[in-house]
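Only one protein chain is missing; all other protein chains are in place.
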Amino acid sequence: MYGNAYIDPNDKAAMMLAGEDPQKLAEFEARIARGEKIEPKDWMPKEYRKQLIRMIEQHGHSEIIGALPEGTWITRAPGFKRKLALMAKVQDEVGHAQLLYSAAETLGKSREAMINDLITGKSKYSNVFNYPAYTWADACIIAWLIDAGAIINQVANAKGSYGPYCRALDRICTEESFHLKYGHDNVVTLATGTPKQRELVQAALTRWWPPIMHFFGPSDKISNHTEILMKWKVKMATNDDMRQQFLNMYVPKIWDLGLTLPDPNLKKNEEGKWEYTEPDWEEFKRVINGGGPCNAERLAVRRNAEERGRWVREALNTADSKYMVPLA
Amino acid sequence: MNTEAIKELLYKMADDLLIIGHRNSEWTGLGPILEEDISFSSMAQDKIGQAQALYVLLHDLGEQEPDTVAFTRNANQFHNAQLVELPNGEYDFSLMRHFLYDHADQLRFEALANSTYEPLAKVARKVKGELKYHVFHANTWVTKLGLANQESHDKMQHALNHAWNYALGLFEPSANEAALIDESIFIGENTLQEQWLQNITPVLLKAGLTIPNPSTWNPIVGGRIGIHTAHLEPLVEEMSEVFRYDPTAEW
Partner (left out) sequence: MIKSLDPRVNRAAIEEENSIEPLKDLDQWETYEVFHQKRRGDQHMHVGIVHAPNAEMALIFGKEQFGRRGLSVNIWVVKTRDVFTTDYEDSDIFETVPEKQYREAGGYKVMDKINKFKKGL
C-alpha cells in the first residue's frame, strides 16, 4: 500500500539544477518527454536521484510500517477465511517493502542505510500508520480505504519515468487489487451484519476519516520545484487531484452502505468537485514530526524486530560476500 | 471404517496445524529479514489452510462447521501436541520447532496418501508439494545456522534440547491406534516416530547438532487428550476474541 511521499516544501528549485551538465540534462528530459523510461545506470540529475530515493524509500518504509496496524489483528482475525486473508495481506505489505527497497537500491542507497534511516526517525513514512487500529473494524477500514488511496497514488506513479520503480509498482498494483476487494468485502460484511458489527465499523470509519483525508498530503504549492518534478515524471499527480479522485470513487460506496462520514460539509458541487472541511494540517504536521499516537511504538517495534533478527543475519554472512548494486 | 478413530486422528492433526500455523503467523511483519518474513508467512498460511481442509473432513463426518470448531472450543478441547502451543520465543526456537514438526508432518501425510480413508488420502496427496517446500526450508535453515558460528550453533542446539521432549510428544499414542493400523487408515504413531528419527538424524548431524541422549528422552504427552501448558488458553482466547464478540454474526 501507501505511496505518497512527503516532499519537503522548503527545497528550493533554484538549487535543484545547479552544476548539471546542460546537454546531458536536455537529453535526459527529452527521453522522459518521449515517454521512455530511465534505467539505473543512466545519467540523471542529482536532484532526480535524490527525490526518487526519498520517495521510493518512504514508500518502502510505509509498507513495512503499514504491516503493523493491520498486524495488530493478525492473531485475532475471525474465522478461517479472514485469518488466511489477513495473513496474506500483511505478507504482501512485507513483500512490497522488499520490492520497493530493491528499486531504491538501484539508485545507490543500500537497504541497510534505508532501514537505519527509518529506525532512527530520519526518514518518514506514510502518516496514517501512526494511528492505532483499535478494533477489528479498524483493520477492515484500513484494508479498504487506505489501500484504495494507495492504489490511486500507485497507479499514477506506475506511469512515472524511473524503470525499476514502475516495474515494482506494476507488480504491487496487481496485489493491491486483492487488498481492495478483501477490504471492501470485510467492510460490507460488517456494515450489512449485526447491529454490533455496524456499530464497530461506523466507529472505525469515524476514527479513520481524518487520517484518510490527510493521506494524500496538503495542497501542493505549485512552485518551480513541483513543476520540475512533474516534468521529470517523479510526481505524477497533485495531492488535491488524487484526493478528489479518491472521494469521487469511494464516498458514494461508503454512503451506499448507509455509513456516515464525520464531515457535514462533504458534498459534490455542481461542477463535480468534492467540497469538504479543510483537514487539520497542523495535526498532520504534528503527527509527521513524531507527535502521533503510535509514532514511538511503530519505530520501537521495528527496532526490536531488527535487533531480534540480527544474530540470524550475522550468522549467515560469509566472508566472501560482496554487495553490488542490483541491476534493475 | 472406525469413524471415532478417524475423527480422533483428524482432530489431532488439524489442531496441530492450526496452532502451529497461528504461532508462526505471529512472525509476519516482524521476521529477521524481509525475504524470510515472506517465506515463513507463506508456510504459516499453508498450515492453517491444511488445518481447514481437515476440519472440513470432520464436518463431513458430522462435526460442526470448521469455523465453529476452530474458534469456539476451549483450550482443553484441543488435541494438539504441546510442542505447537509453546510461545515462539526467538527465531532459533521457532525454526527448530518448524524443523521437528514439519518432518513429522511430511511423513504423516506421506503415509496418509495411501490411507484406506480416501478423503484424507486425497488431502494428503494435495499438500505434498507444500510440505516438500516446508522441509526444504527447515533443513536449509537448520543446517546453515547449526554450522554458521558459535552463537548460532549454540542457540540452535539449545532450541533442540528445549524442544526435544515436546517433539516426542507429537507421537503420543492413542487408544484407537490398533484400529487405525488394522484398517490401514494410518501407520500408527510408533512407526511414524521411527521414520521421523531416521529422517531428522542425518540432517541434524550435518548441521553439527546433537540429539539429546536417549536416556534423557521423556516425551511430554497429554496434548492429545486435552492436557495443555498454560500457554494454550490465552492463545485460544486471543484467536477467537473477535469471533466470540458476536457469535451470531457472519464475519
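Think of it as A and B in the order they're written, each chain with its own count starting at 1.
The working rule: a residue touches a chain if its C-beta (ideal position, glycine included) is under 8 Å from a C-beta of that chain, and two chains touch if they have at least 3 such contacts.
Computed from a predicted model, the values in this text were never measured in an experiment.
For the chain missing from the display, the contacting residue among A:Leu25, A:Val188 or A:Leu316 is A:Leu316, taking the whole complex into account. Residue-wise, the contact with the chain that is not shown comes from A:Asn116, picked out of A:Asn116, A:Ser223, A:Thr260 or A:Asn289.
Within chain A, the residues in touch with the undisplayed chain are 39, 41-43, 68, 71-72, 74-76, 95, 98-99, 102, 105, 110-112, 115-116, 119-120, 132-134, 167-168, 171, 175, 296-297, 300-301, 303-304, 306-308, 310, 313-314, 316-318, 321-328. Chain B residues in contact with the hidden partner, per the touch definition given at the top, are 26, 30, 33-36, 38-39, 42, 87, 133, 136-137, 140-141, 144, 238.
We take it that only the chains that are shown with their structure count from here on.
Per-chain CA centroids place chain A at a distance of 37 Å from chain B. Chain contact summary for the complex, chain A toward chain B: residues 64, 67-68, 71, 73-80, 82-84, 87-88, 90-91, 93-95, 97-98, 101, 136, 189, 193-194, 196-197, 301, 304-305, 308-316. The residues of chain B lying in touch with chain A in their complex are 22, 25-26, 28-38, 41-42, 44-45, 48-49, 52, 66-67, 70-71, 90-91, 144-145, 148-149, 151-152, 155, 238-243, 245-246, 248-251.
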